[in-house]
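With one protein chain held back, the other chains of the complex are shown just where they sit.
As written, the chain order gives the labels A, B and C, with residue 1 at the start of each chain.
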Amino acid sequence: MGKRSKVIEKDEVVVRFSGDSGDGMQLTGNLFSYTSAIFGNDISTFPDYPSEIRAPQGTISGVSGFQVHFGHNDVYTPGDYCDVLVAMNPAALKANAKWMKPGGVIIIDEDCFDKKHLEKAGYQTDDPIKEEKLGDYNVIKAPISTLTKESLKDMGLDTKSILRSKNMYALGLVYWMFDRPLDHTQEYIKKKFAKSELIVQANLKVLDDGYNYGSILQVVTPSFHISPADVKKGTYRNLSGNTAVAWGFLAAAEKSGLELFLGSYPITPATEILQELSRRKDLGVKVFQAEDEIAGICTAIGASFGGDLAITTTSGPGLALKGEAIGLAVMAELPLVVVNVQRGGPSTGLPTKTEQSDLMQALFGRNGESPCVVMAAGSPVNCFDYAFYAAKVAIEHMTPVILLTDGFIANGTQPWRIPDLNDWPEIKVPRVTKDMKDWHPYMRDLDKLSRYWAAPGIPGFEHPLGGLEKDYDSGDVSHNPENHQKMVNVRQEKVDRVANYIPELEILGDADSDVLVVGWGGTYGHLFTALDELRQEGHKLALAHFNYISPLPKNTYDILKSYKKIVVCELNMGQFANYLRMKFQDLRYLQFNKVQGLPFTVLELKEYFKSLMEE
Amino acid sequence: MGKRSKVIEKDEVVVRFSGDSGDGMQLTGNLFSYTSAIFGNDISTFPDYPSEIRAPQGTISGVSGFQVHFGHNDVYTPGDYCDVLVAMNPAALKANAKWMKPGGVIIIDEDCFDKKHLEKAGYQTDDPIKEEKLGDYNVIKAPISTLTKESLKDMGLDTKSILRSKNMYALGLVYWMFDRPLDHTQEYIKKKFAKSELIVQANLKVLDDGYNYGSILQVVTPSFHISPADVKKGTYRNLSGNTAVAWGFLAAAEKSGLELFLGSYPITPATEILQELSRRKDLGVKVFQAEDEIAGICTAIGASFGGDLAITTTSGPGLALKGEAIGLAVMAELPLVVVNVQRGGPSTGLPTKTEQSDLMQALFGRNGESPCVVMAAGSPVNCFDYAFYAAKVAIEHMTPVILLTDGFIANGTQPWRIPDLNDWPEIKVPRVTKDMKDWHPYMRDLDKLSRYWAAPGIPGFEHPLGGLEKDYDSGDVSHNPENHQKMVNVRQEKVDRVANYIPELEILGDADSDVLVVGWGGTYGHLFTALDELRQEGHKLALAHFNYISPLPKNTYDILKSYKKIVVCELNMGQFANYLRMKFQDLRYLQFNKVQGLPFTVLELKEYFKSLMEE
Amino acid sequence: MSENTISHLDFKNDQSVKWCPGCGDHAILNSVQKAMAELGCKKEEVAVVSGIGCSSRFPYYMSTYGFHTIHGRGPAIASGLKVANPKLKVWQITGDGDALAIGGNHFIHTIRRNIDLNIILFNNRIYGLTKGQYSPTSQRGFVSKSSPFGTVEYPFRPGELVLGARGYFFARCIDKDLKHQVEVMKAAAKHEGASVIEVLQNCVIFNDQIHSEITDKEHKADRTIYLEHGQPMIFGKNRDKGLILEGLNLKVVTIGENGITEDDILVHDAHCEDMTLQMKLTDMEYPNFPVALGVIRDAEALVYDQCVQLQIEGIQEQSDIKSFDDLVRSGDTWEVE
Partner (left out) sequence: MSENTISHLDFKNDQSVKWCPGCGDHAILNSVQKAMAELGCKKEEVAVVSGIGCSSRFPYYMSTYGFHTIHGRGPAIASGLKVANPKLKVWQITGDGDALAIGGNHFIHTIRRNIDLNIILFNNRIYGLTKGQYSPTSQRGFVSKSSPFGTVEYPFRPGELVLGARGYFFARCIDKDLKHQVEVMKAAAKHEGASVIEVLQNCVIFNDQIHSEITDKEHKADRTIYLEHGQPMIFGKNRDKGLILEGLNLKVVTIGENGITEDDILVHDAHCEDMTLQMKLTDMEYPNFPVALGVIRDAEALVYDQCVQLQIEGIQEQSDIKSFDDLVRSGDTWEVE
């Protein structure tokens, strides 16, 4: 394939594939990221599709995109701005032009830039490049549709099928640009279209021709070199946050020896957890697709009463519906994990977009004094870890745990080093034992203050549970005023004591900086990248990122109080900042908030942090 | 009826009628309070009954009580401790002995203090007075059952019916003690039992005989004199908090010219609002007893969309279920009042007891950034005022309003001076008008930032509403990031601006004291009484009592910051204190909390405040 | 706008319709608009209330009043609207998930109360908007994203549930069957009380062809039966098949065979209060029977919203309490001078 004319050396690159919902951009992006990962780059990806199933063709609302960020160093976010944009139609260009890095490469299928499509996308003239002021960019106008047709003209396929494979042409071209092997994609094509040899051949040919088109064009096409990352030895796979959550529970089930039960009702962007666990009948998972969110959590509570590791998964509006039942689990002191994949609110809001605005709801969205454990995962792959630990805490402390993720990390992917479960901690199930003297349903472990689990079936431990207040010393229903106070206190204390069993907060970056950035949950990648880049630029900065929210790590106050400025960054109007105000009132908190259905950009964070440090 | 031997002059007295659930204590208490009110005393009452419909006879859990506090001065609570206790059986004595004022009067039906009943109540000996250490009390052992039987022996009634009227005997006796006229009660008996002349005659006779028994006994029975209060001229009636809420909405409907719609599902202790409004078909109220709480609020949202003044009523667990739908009202910016009569939580908790533990849920129990107005009534009769103002704010600002009351003020009663609606403010309905230029569904009033109400039926204003995010400038569905931020901001700002339309916070007591007591909602009576008594005892103390919580009155910070010590008193673990920490972080807040299903006692408040002032 | 100039175009607005090309929802939108025009509705007196789902985007495409609410709560919100404002013509748009999964309770209670709503249930036997999980109307064994090994649940039969909840109007039609749909919609609109119309709707993306066994042109005549009140239950390409009763069982017969004549064929009585036969018709499933289309039940009953109004009017006539002031001064009051 000849020598390349100009090769650009890069540490990292962001590529975005973008086109109509029907253009196969999700697949294209996925294949590209897999190849990059196998090649040895660290990657982070993010899909971004319209909330309509098939929005009108050619319009901005119908644009579907997939962004891949890969590099020779660790990569923590899918990237703010693109080095390379593939735009299959004018709407894709229109939607993404503002996300281009200055001077980046834009590949367009010029066949689709006709008057009709330009108008649909809202362009006023027939020169969208000029309209978008992209003159200084490297715009590669390739007649991809025509070339695809040309490539397949002798195969005997109908035009529709031919055009359906034009995404492979674009992919081939991009592979050439990054000098990537085609074998993984070829394998995939053979498997995926196994039913029709013709389609396999067509796609393989188009992929190849796209690649070759690159070398033909090489005079005008830049080509990049990103050397592999220096990653830890091991077996890897790509993992999305939602799959990671599902698998974290599978791991917890295996480690605890409990059967896994999921009660759930589909809701964007949490549905994939339900779908993944539905596939895991091979591992004995009992999945109950309930009639609604309330039945989702209630079946899980029933299963928990019955002795299973029980979970329920949902997103914001669904969590609102589960509030009453979470209260029952608080009162009955049963283990339960409620996963809430946050999305844009309020109400139906922006259902396919990301946000961190359910924190207060998770903490307080129930009647009465109703404390439970709240945790948050920080990245697609550590959704695995926090699902595991959420289950561990729920079981060992006999309490409901709300695990927060968000649309951004749920849909995003990262390479995941396959763990050896032997390295993971045990999960000890606090079952009743025959030798317990004077056992009653609310007898407590003296350290954790958790009660013991007596699942039906064990002779001698028959007992009623329920949502009415119970006597501290007998577990019978009690209306006694002092007892109520005691139970209210002990339920809170039980949650507070979880702090004795979780890791302390660690500072990332310069522990001795003036400014402490505080974040929680799914903003980890952006905050860390901003921190990392600023430090590389010579700034001093520290980051405290929270995954345990209720209770907070024990050393939280000691850490926070040692900084001059604390800035809490979150994708809401300041919910965690307010929570910290309740907990540690004497400290001052600055806020950096964004509620746009989008993650932070590293750029905006850096600018803001710089301004803070300069003040 | 002769001269009385010893008459005790008192400013105020607390009387508690107490017996088995079937003993008619609620009626007895009610009749007594009415008579006292008509006599011209200020009164405050509180019923207290078991959560079981008919708990086992003779047991403590079956005791039903009714407490009346009346005085020559203003009375703000039903009183902590009793001057006079009527105990119809041993269980009633057992349940209430600890609530006696030292040296108080205890009337017992000695016929019911037999071995069986003593045992059922849990007494170990046959001398309960000694067991309770009530030796220094004035215990009047009257054979009430026997006397009642004696009184009616010639009337031809069966024993069951005879014994059913023994409460009238006790009531007659108490009337004698307080030298009260019988006429109101006689009238009541005649109306109530109109169907059976025999029963009327029996009850009248028993009442009379009970009264006369007092004069016979007068050597040993103390008798009290409490002169009438100096109350404002007008027509009065007794009003419970729940009825007051219902009537507040009736008033708001009349003042706004809107029809009133209630969608609700029964739940203790809120059900009476539903029941009262069900009776008000005469005033055109449309009451929809829904299949659950969700349908309760959803029918109300539908009615609000349709142009009615729409409300829904519930208690804690029901509010949890309504969270998702409140979010819809927030997003659709429709007027709606959600009344939450708080009870003991979490979960089913202590359903018949009082608590203030739903504040956080009211503020934050929804997905996304979902601000709405939160208010709280302070006493049974001002439930009327706050229901009225909740409706006014909801309508004029086009927003859902959550109005918090609690089991204590909902069930308690006070005399209520009947208002002249002409003295009450107008409620202006922000309807669209034909002359609106470029109207769209989210066009806003520039001062309030509220949108206009275009109820179906008006030609030219057809539009779709919905839970998806809408464009600020057109009202169409929008996924635009900046627009979302703008809408999130404006929804909050709209709620914040309600502060421009509500009264400023006023300090009660000594504005220049060191200690500021802060309270909110239904604790008003106890806090004020404690303040009042301490001031009469020569202490300096100030009280800031909140009825508007979101937004807070505009001058809140200025007031709070001028005190050395702020102590937030509430019947939860510190929810309002935490809210203040979020809002005004630089001030320090002490907390006085109680979560026992009971109101504060004035005594415990006074002691605590004294300790604070002495520090 | 005078009534007779109203066209279905008047019920369209300027929003671009965002359902997938080929989705059955487009046709239903057209039918509803057509029915409204033919009924001579005024735009301002129509309100369309939906829940959440592909189907529930419906109100955005109507030029009437509309409310796209929350998942499953459409019937409750529409009930409140209708009771608040009984003059409105309220249409409630819902899907098999929206109505029968999360919204099942409001659905059956709305039917029980017999509130005058026209409920259109888009039955594509799938959750479309969330991209393809099985729904409460998916057949046992159905493979979907959330049932990769096939479901182990019996589906609801919507008509059976409606009748079990004391429904007085139930009809069924096919998305592509425009003309018939318009007739059925009009019948539903004219029925006083809750009317439920199940539309067999195709989701081209996640459940394509799910109804085609029955609805495809080449089979439809033999596998469905169009019921009309007062008409014999005849179907088939050659209109030679019919339904008769044998004991308590329905049976398909061929006219002209075994001595069967048209006179032997059952005549459809949609107005019959007793629902026995209507239930059997509702439950007919292919291949044993043709699937019943058209208005299966259309019986009279008291209507909740009307009764609420009447009760209020009746009480208002009799009561002395005419105002807030009358109320607060009634009963036990006392004067302080």
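Here, a residue touches a chain if its C-beta (ideal position, glycine included) is under 8 Å from a C-beta of that chain, and two chains touch if they have at least 3 such contacts.
Just so we're clear, the structure is a prediction, and the values are computed from it rather than from any experiment.
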Next item on the list: Sort by label and list the shown chains the missing chain touches.
Entry: A, B, C
Next item on the list: Give the residue, chosen from B:279, B:565 or B:610, that touches the chain omitted from the document.
Entry: B:279
Notebook entry, point to check: Considering the whole complex, which of A:247, A:364 or A:389 touches the chain not shown?
Noted result: A:247
Next item on the list: Using the definition of touch stated at the top, determine which of C:7, C:276 or C:323 touches the missing chain.
Entry: C:276
Checklist line | Sole residue of A:234, A:257 or A:503 that reaches the chain not shown, by the stated touch rule | finding: A:234
Notebook entry, point to check: In terms of residues, what is the contact footprint of the unshown chain on chain C?
Noted result: 102-105, 108-109, 112-114, 136, 140, 149-150, 152-157, 160-166, 245, 248-249, 274, 276-277, 279-280, 301-302, 304, 307-308, 311, 315
Check: For chain A, which residues reach the chain that was dropped from this view?
Finding: 34, 37-38, 40, 231-238, 247, 250-251, 254, 259, 261, 263, 280-286, 288, 290-292, 294-295, 298-308, 310, 324-325, 327-328, 332, 417-421, 455-468, 476-477
Checklist line | chain B, residues in touch with the chain not shown (by the definition above) | finding: 52-57, 59, 61, 265-268, 271, 274-275, 278-279, 281, 287, 289, 291-293, 317, 347-348
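One rule holds in what follows: only the chains that are shown with their structure count from here on.
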Margin query: On a C-alpha centroid basis, what's the spacing between chain B and chain C, in Å?
Written below: 45
Next item on the list: Quick one: report the Å distance separating chain A from chain B, using the average Cα coordinate of each chain.
Entry: 47
Next item on the list: Could you list which residues of chain C touch at least two other chains?
Entry: 52, 68, 70
Notebook entry, point to check: What are the residue numbers in chain A that touch two or more other chains?
Noted result: 61, 317, 347-348
